[in-house]
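Just one protein chain is left out here, and the rest sit where they should.
Up next is subunit A:
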Amino acid sequence: ITILSYFIFFQQRIEIHKLRQGDNLILGFSIGGGIDQDPTQNPFSEDKTDKGIYVTRVTEGGPAEVAGLQIGDKIMQVNGWDMTMVTHDQARKRLTKRNEEVVRLLVTRQSLQKAVQQSMMS
């Protein structure tokens, strides 16, 4: 049961409405990581072999911050597309599709993990 709860509780769904800026739709955060990048350089991952996509910066007042995305989140899915085994550029493309106004992310967060771990320990 505890293993299942890992999968259920440690993830959060976040819905971001893109903001139109001129000709572009922006989300207001920056991503890092990917299977073609160096995972040891990732300051946010706990496991240094993790090649997933992480949120490295969140613009203040942007759509991502408003939706509740935080710096250090690992993005697991975008609109149903898996993001754990993609290259950096593929990740970028999946987030910046021109015909999508809303993206639904599935993220996992270390603080969440730690909170649940602590609650499980106690």
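Assume a contact is a pair of C-beta atoms (placed from the backbone, for glycine too) under 8 Å apart; a residue touches a chain by one contact, two chains touch by 3 or more; residues count from 1.
We take it that contacts and distances are computed from a predicted model.
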Hidden subunit of the complex - UniProt protein name among "VNG2A protein", "DNA replication complex GINS protein PSF3", "Cytochrome c oxidase subunit 6C" or "Large ribosomal subunit protein mL40": "VNG2A protein"
Residue touching the undisplayed chain, where the options are A:Gln12, A:Thr56, A:Gln70 or A:Thr108: A:Thr56
Residue, one of A:Gln11, A:Gln37 or A:Thr84, that touches the chain absent here: A:Gln37
Subunit A residues that touch the omitted chain in the full complex: 26-27, 29-34, 37-38, 41-43, 56-57, 59, 88, 92, 95-96
